[in-house]
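Worksheet: one structure, shown below.
For this view, one protein chain was removed and the others were kept in their places.
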Amino acid sequence: MKVLVPVKRVIDANIKVRVKSDQSGVELTNVKMAMNPFCEIAVEEAIRMKEAGVAEDVVVVSAGPAQSQETLRTGLAMGADRGILIESDQPLEPLAVAKLLRAVAERESPGLVILGKQAIDGDNNQTGQMLSALLGWSLGTFVSKIEVGDDHYTVTREIDGGLERVRLSRPAVITVDLRLNEPRYASLPNIMKAKKKPIDVLTPAELGVDATPRLTTIRVVEPPAREAGVRVASAAELVEKLRNEAKVL
Amino acid sequence: MSILVLAEHDNASLKPATLNTVTAAMALGDDIHVLVAGHECTDAAQEAGRVMGVSKVLKADAAELAHGLAENVAPVIERLAAGYSHVLAPASTYGKNIMPRAAALLDVQQISDISAIESADTFTRPIYAGNAVMTVQSHDAIKLITVRTTAFEAAAAEGGAAVVEDVGGGGAPAPTAFLGHDLTKTERPELTTARVVISGGRGMQSGDNFAMLERIADRLGAAVGASRAAVDAGYVPNDYQVGQTGKVVAPDLYIAVGISGAIQHLAGMKDSKVIVAINKDEEAPIFQVADYGWVADLFQAVPELETALESDN
Partner (left out) sequence: MKTQARVVVIGGGVVGVSTLYHLARKGWTDVVLCERTELTAGSTWHAAGLLPLFNMSYTVGQLHKYSVDLYKSLEEETGQAVGFHVTGNLRLACTRDRMDEYHKYCGTANTIGVPFEMITPSEVKELWPLCEIEGLVGALYHPHDGHIAPVDLTMALAKGARNRGAEIYQHTRVTAMERRPSGEWLVRTDKGDIVCEHVVCATGNYAREVGQMVGLEIPAIPVQHQYIVTDEVAELKAYREGGGRELAVLRESDASYYLREERMGYILGPYEKGAPAVFADGVPAAFEKDLFPGDLERLVPHVEAAIRRVPSFSSAGIKDIVNGPICYTPDGSPLVGPAWGVRNVWLNEGHSFGVTAAGGAGWQLAEWIVEGEPGIDMLAVDPRRFGAYACKPYTVHKNEEAYENVFTVHYPDEERPAARPAKTSPIHDRLDALGAVWGQRYGWERPNWFAPPGVAGEDEWSFRRSNYFEHVGAEHRNVRKNVGIIDITSFTKFRVSGPGAEAFLDRLVARRLPKKTGRIQLCHALTIRGGVRSEFTITRDSDDAFYLVSSGAAERYDWDYLFKRLPEDGSVRLENLTTSFGTLVVAGPRSREVLEKITDADLSSDRFPWLTSQHLYVGLAPVRAMRVNFVGELGWELHHPIEYQRHIFARLMEAGAELGIGQCGMRAMDSLRIEKSYRMWGQDLTREYTILEAGLGHFVHLDKGEFVGRDALVRQQQSGIPRAFVTLEVSGVEDADPIGNEPIWQGADMVGRATVGGYGYYVGKSLALGYVDAGAGQIGADFEIEILGRRYPCNVMAESPHDPDNERLRA
């Protein structure tokens, strides 16, 4: 079985993002970038499937600027077999990405597309669901456990208030949540090996996809600053404030 | 034009998130319809009809809709959407699962998790885990939206008198089967996903003292974390570490106990919604980011907190 893992290049999760002063977006120049953490989990799961003998071929695919190659290399260093870059300098919205991925999925015919439930930049949480709709495939979102059957997957989904188990027929789209696994870090020898693995570069035009954005960004601003905290003098006061003021209890 | 709200429900009753979503819809128009897609969901549909501001309830009642699978619900939305300017759902796991699938069927770029409405086509939403706020304008004919429910008040659950209209089922059976629920959790949640985190620092003085935090964690359904100093000192295992080189968390409530607040630690938790700091050092940097700071000896404060939480229930 072939597994397709879409991955995204985002600002490193440990970096504080800064809004540009012209409000056009967040500063990306000279900022440390990394693979979206949810994508890492998806890659890890695919590699584990390969290591368990239920997948033969793990293909990482990314849509974005040329530098997304670095993100693909990260996936290859973790253990993926080859990469596909859909190169585009214009911003890609989830619907466009889903269309691009559909085109790739139609070429590659994977038994599974596994991807992060959301990217930590736009926090959209859409691409996997949209892709499943465009392909007409079974969908399992926010998945924390996967059992691979002969012609199906039994997955555990993290839903508000608990867990849900569903059976997806193959091929399927699965979006992963944090608890699915703890992704590995690539070792240096594997990073070096990854440099020799193939990456195909495609464009939206070659895939026949119109990736024009549907949304216009009006502005991006800083969130309101955290208000100065208050001091409390007793446990009772603290609990009262947490319950009635902050409403977190 | 009318606004359609996708109700979240368990067939018997509405989930409260639906009420917040109705309020968001009211900011866009006054003819608000609620879609209740389920099986044997008449009770939920009638409850929706009583919500203030709702003018019509669309009940899609079919066996394949019983568990709200996206593969089945999305086609219902697709079929009905043509008559609406906006389709809204709560940004819960229910709404987040279904709406993008519907959006793709309609060839619409959904707008996720909105926190404010500027106009009929312009919406505000947090990005980068709330570290930036983006305002976007949609050019799609129909706007599909999920709503951050904490940003909108709940509509009144009673007072409305909307009619309930049957709109049929979801069409072809999906290639997906519901197997079961497991809504009870026995173990403490994971640090990175917990709604509440309580962390201890070097001030805990020993690993045994973390039992104090664990008791509170069990009471609050919280995960237990630690600062690098506490991990370094061997009080708790490595995977407890919150911070730049450990785990990054952003729970609703973060309680830092005996943690001074080194930048490395703050980097791992400062996106938490509410931060509580308990530390005997008044100058500890943690107080600069804490919403509630309690200058106290943790060995007195933590047992007091436990007692206060007990009597609070």
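A and B label the chains in the order they appear, each numbered from 1.
Everything that follows uses one rule, which is that a residue touches a chain if its C-beta (ideal position, glycine included) is under 8 Å from a C-beta of that chain, and two chains touch if they have at least 3 such contacts.
What you see is a predicted model; the values in this text were computed from it and never measured.
Note on the undisplayed chain: of the listed residues A:S187, A:T203 or A:T216, the one touching it is A:S187.
The residue from A:M33, A:V54, A:I199 or A:A246 that touches the chain not shown here is A:M33.
Screening B:S55, B:T122 or B:Q288 against the full complex identifies B:Q288 as the residue touching the chain left out.
For chain A, the list of residues touching the undisplayed chain reads 14-16, 18, 27, 30-33, 184-189, 191-192.
Hidden from this view is one chain, which touches chain B at 202, 228-229, 231-233, 238, 241, 245, 260, 262-264, 267, 281, 283, 285, 288.
Just so we're on the same page, only the chains that are shown with their structure count from here on.
Of all residues in chain B, those touching chain A in their complex are 67, 69-71, 74, 92-94, 96-105, 107-113, 118, 122, 125-140, 174-185, 190, 192-193, 196, 220, 244, 248, 252-253, 267, 273-277, 287-295, 301, 304-305, 307-309, 312. Note for the complex: chain A touches chain B at residues 11, 13-14, 16-17, 19, 26, 93-95, 98, 120-134, 137-142, 154, 156-169, 172, 177-179, 213-223, 226-227, 229-236, 238-239, 241-243, 246, 248-249.
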